[in-house]
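First, the structure itself, so that you have it in front of you.
One protein chain omitted, others in place.
Chains here go by letter, A and B, matching the order in which they are written, and residues are numbered from 1 within each.
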Amino acid sequence: MIGYTVSRLLQTIPILILVSLIAFGIIYLIPGDAATVIGGPSATAEDLARIRANLGLDQPLLAQIGHFYVNLLQGDLGRSLMLGIPVTDAVIARSPITISIALYSLVLTIVLGLSTGIVAALNHNRWIDQAATVFALIGVSLPNFWLALVMIVLFSVHLGWLPTGGYVPFTTDPIGWLRTATLPALSLAMLQAGLLTRITRSTMLEVLRQDYIRTARAKGVPEWVVITRHALANTLMPVVTVLGLILSVLLSGSIVIETIFNVPGIGSLLGNAISNRDYPMIQGGLLFVTAALLLLNLVVDILYTWLDPRIRVGGSA
Amino acid sequence: MSPLLSLRNVSVAFGGQPVVRDVSFDVASREIVGLVGESGSGKSVTALAILGLLPPTAEITGEIVFEGRDLPALGRRQMRRLRGAGIGMIFQEPMSSLNPVFTVGDQIIEAIRVHQRISRRAAADRAVELLEKVGIPAPRRRLEDYPHQMSGGMRQRVMIAIALSCSPRLLIADEPTTALDVTIQAQLLDLLAEVREEFGTAVVLITHNMGVIAEIADRVVVMYASRVVEEAGVFPLFDHPRHPYTRGLMASTPAMDMEAPRLVTIPGGTPTPGNLPPGCNFAPRCGYAIPPCAEGVPPMDAFADGQRAACIRARELGPAAPR
Partner (left out) sequence: MADTLVMERAARPARLARMGAGLRRIGKSRAFVIGAVLFAFICLAATIGPLFTSVSPNALAIRSRFQPPSMEFWLGTDNLGRSVLSRVLWGARLSLGIGFAVVLINAAFGVLLGALAGYYRKLDNILMRVADALMAFPAVLLAIGIASALGPSAVTAIVALSVVYVPRTARVVRASVLVVRELDYVHAARACGATDRRIVMKHILPNCMAPLIVQLSFVFAYAILSEAVLSFLGLGAPPTVPSWGVLISEGRAYMREAAWLTIVPGAAIAITVLGLNLLGDGLRDVLDPRMKVEQG
């Protein structure tokens, strides 16, 4: 168990190094002179020099890489060209917003996905199962930003239930937060709920066929306890393994969704950086989100071994 | 005295396809009845039908009377109360029959507390007692173990402990020893015999192994291709089997401690439910078959000692020579 945690941690380190190298390399994909592209047609010679100095482009490549990693180890992701502040500060300042919406969305995903998947499995091959399967398939096929726009038209413009955008922090006004965060979270969750429905349904069907379910019934355990205790415990474990994937898609979806709903999180920060060619911000944001996901996946994997007694408690047989 | 369990003309079908036909037999209190047959003969389905554990798509007809109550007519709730408390069951695969994410103790305690209003602590004490009864050393410590930490034999003992937890009057054991190795098999059969002695539990023992039957059964019901073909006390059956299928079964049974391919001497294979021959199901494989065998399902013919066989030539052929 501890050995697994350590080896899993050690595996993550080379990936983290490679990931940061890739993020670092993005700026070299810019065709032609990066400073000219960033500065635009109106940039003066001084502007270009300043941009080069900011990005370290005036130094030899190896020195740049060395610099990059030294800074990275100190948590320095460079300085935003557009905002003039350290990327790390900007990202950290915005992250509570993105995290709160991502968590909300994760809860919606799990509630929607798990319950639909379970209901479908319990009604295998009946109309409700087919309806759930279709719902899941449509869920994974819709572009989430399009769904967001449709929901704005429906719930905000026509029905007037929720605002079309903006953001109120949970700490200042929980109700306001709920009003502003629901549509973004829901449009992010729909896709993932479809994915989770499919996984939950197929896992649950598999579990319900197992011998130990029959044993529980033979003991005289009431059917709802058989489902909620015996079947669910075994269904949840494989579902935990896809949490990392779900979070990954949630976070990448947040760029567009936050832009659409005018939510000032990391997503819209990156969206603005893209339209302003603020490369340090793009690189830093990308690296920050990816590193956070790697760590989250690490936690999920370790959580999984802790949940499964077959791994947690070594066996003799 | 009326029997503990009585099956009368029980048939089970899935989607109009019968897998158990017209099965009748009784189990008296404290009796160990062997239910023998090849896989696919309908013996496991019969057992699951008794417990009401078949999927809802199963169509069950006939009477299954347990302690005077007709089980198929019981409501879901009453049936559930009976499972575990009145009738316990052990399955073939000890490896997969216990839930991998709960401790062995949890699973025994659950079985107790489903039927009895006692504290968790009292249930745990009872679980320790049960584990001790089924021969598990250091039982209190074992409560905390997960199934994967135990050997197959141990797990099957745990299954027996679960089945016995509410002192059922009847225990149904579906091939309880098949997945285990031979020495463990013998120990578990001894355990089942002890259980009967100590708790007075009747046992329906489902097996394909005549050696197991010889070891502990009082009476034997032989099934072939969804029907009962012979029924007799264990001594009359082994002394003079009447049905040609039972004869073949006897001839092909190895001594219990030998691993040998079974039923090598009966040519052909069990017909599938959808593909039954007309008349006697066994006729195509039977060395004694005559044209009339194909004309109708042979009725049960009663002999001395309560022996019954479904073969039109049983009288004519006479009892097989004792082995």
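General remarks:
One rule holds in what follows: contacts are C-beta pairs under 8 Å (C-beta built on N, C-alpha and C of every residue); 3 or more make two chains touch, one makes a residue touch a chain.
Quick caveat: nothing in here was measured; it's all calculated off a predicted structure.
Within the entire complex, contacts from the absent chain reach the displayed chains A.
Contact with the undisplayed chain is limited, among A:103, A:140 or A:307, to A:140.
For the chain missing from the display, the contacting residue among A:36, A:71, A:123 or A:248 is A:248, taking the whole complex into account. The omitted chain makes contact with just one of the residues A:104, A:212 or A:279: A:279.
One chain of the complex is left out; on subunit A, the residues touching it are 14-15, 18-19, 21-23, 26-31, 37, 137-138, 140-143, 145-147, 149-150, 152-153, 157, 245, 248-249, 251-253, 255-256, 259-260, 270-271, 274-275, 277, 279, 282-283, 286, 289-290, 293-294.
Basically, only the chains that are shown with their structure count from here on.
Across the complex, subunit A is touched by residues 51, 53, 76, 80-85, 88-89, 91, 93, 96-103, 110-111, 114-115, 146, 148-152, 154, 159, 162-163, 165-166 of subunit B. Only residues 210-212, 214-223, 230, 233-234, 237, 307-310, 313, 315-317 of subunit A touch subunit B when the two sit together in their complex.
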